[in-house]
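So the structure is just underneath, and the comments pick up after that.
Of the protein chains in this complex, one is absent; all others appear in place.
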Amino acid sequence: MCLALPAEILSIDGETATVDLDGARMPVSLAFLEGVAPGDFVVVHVGYALTRIEPEEARRQLSLMREGTAPGMAEGVTG
Amino acid sequence: MSKSRLFTRKLDLRNGAVELVHGAGGKASAQLFEELFRPAFSNPALDAGDDAAQLAGGARLVVATDGHVVSPLFFPGGDIGCLAVHGTVNDVAMGGGVPNHLTAGFILEEGFSLSDLKRIVDSMAEAARMAGVTVVAGDTKVVERGKGDGVFITTTGIGTLHPDLATPPAAHRARPGDCILVSGPIGEHGVTILAAREELPLSAPIRSDTAALHGLVAGLIAAVPGIRTLRDPTRGGLATAINEICRSSGTGALLKEAAMPIRRPVEAACEILGVDPLYLANEGKLIAITAAEDAAIALAAMKRHPLGEEAAIIGEIVSDPDGFVQMETPMGGRRMVDWLVGDPLPRIC
Partner (left out) sequence: MKYVDEFRDPDTARILADAISGEVEPGRPYSFMEFCGGHTHALCRFGLEDLLPSSITMIHGPGCPVCVLPVGRLDMAIALVLEHPEVILCTYGDLMRVPGTGGQTLRTAKSRGGDVRMVYSPVQAVELAQKHPDREVVMFAIGFETTTPPTAAAIKAAEARGLSNFSVFCNHVLTPAAIDAIMTTGSGATGARLDGFVGPGNVSTIIGAEAYDEASEKWNKPIVISGFEPNDLLQSILMLVRQVNRGEARVENAFARAVRPGGNEAAQRLCAEVFILRNSFEWRGLGTIPGSALRLASGHERFDAERRFAMDYVSRPDHKACACASILRGEKAPRDCKVFGTACTPESPLGSCMVSPEGACSAYYLYGRHRDSAARRVAAE
């Protein structure tokens, strides 16, 4: 039930976005998420978009993961 | 002497509907057979119009039967008709048989559209032709409106044991150390049916993989006559089929998730629908168990066939007192791959 997936917005028509997840497409409601555009990735849960995924944050986190570390842990800094 | 016309009016195959009288065994049944079933399946045994067919065959017969109740009746990649042919042809092939003949029993619902029925029967006939099998006998019954679901089909397949086989492939023959192979990407039929049935406006480039596998099997048997086990993982998916094999042979299994072939859109549709592809039906895939030294040869033989191009070795049979099927996840952890629990996906085959 926590099931929430990142999907790419292909197009927006009013309050409904068509999203794509690796070739599977479906409509998703933007009833409580503004400021998104085609090309953005959103987290989808029970037919609604919860939030936009920030690419820069994701990249930052991935590079920390690849070094076996975490935010606030590099150089002994407490965040 | 020409036969006088038995039926006053031809069946309206475009706009007509099945009626209870079509299943009664009288003239209406005869007409349904004459004008719909026989033209599609025509062959000497069937055309003779008797209740049974006498077939030439050796002593080593392989027989299988399967009921088909899939809903919806028509889905991307196929329909209940070709599914009914492929399913039984495949069962015979998994038993090491070269399929020759089929029988087909139809249970029709009163009111079912004749044009849809014709579409299904034509699809069956085409599938049978492509598979090189003939439908030699059949039966039709009709049930009252509301007591059926359009059409149910039961097919029985008869074949003769492949001449290269000394021992027929069987689940109980699997041994620790044997390799487990799958002929191609999993979950396609099951996820297609689920997506077609749910009222989710989900569209994905997925289609049923329904296909006759006996050609692929023939190539496998020719390459590896000592093949231990063949199984087509239909209802219950790959997971259930491997659990069945292990139970039958008193073994366990260890699969490798990283080696499991699955197409991205199928994986995505599964995530959206909240199902595990290991438990979804496959109607055009097989599992093969071979001795370790035969695995590479078996793999190559499958890859040479159009239905086996994406075949892969996905794991091995192991010794396990509990008979568990386990899977190594891509990051090196382990999880169990249990039997399918309950029937969360009704009528997918």
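Chains: A and B, in written order; residue numbering restarts at 1 for each.
We adopt the following convention: a contact is a pair of C-beta atoms (placed from the backbone, for glycine too) under 8 Å apart; a residue touches a chain by one contact, two chains touch by 3 or more.
Keep in mind that this is a model prediction, so the values were computed, not measured.
Per the touch definition above, the residue from B:129, B:172, B:304 or B:335 contacting the chain not shown is B:335. Listed by residue number, the positions of subunit A touching the unshown chain are 1-6, 8, 22, 29, 31-34, 41, 43, 45-48, 50-51, 53-55, 57-62, 64-73, 78-79. Contact between subunit B and the unshown chain involves residues 198-200, 258, 273-274, 321-322, 324, 326, 328-336, 338, 341-342, 344.
Keep in mind that, in the parts below, only the chains that are shown with their structure count from here on.
Those residues of subunit B that touch subunit A in the shared complex are 200-206, 264-265, 267-269, 271-272, 274.
For subunit A in complex with subunit B, the residues that touch the partner chain are 3, 5, 21-27.
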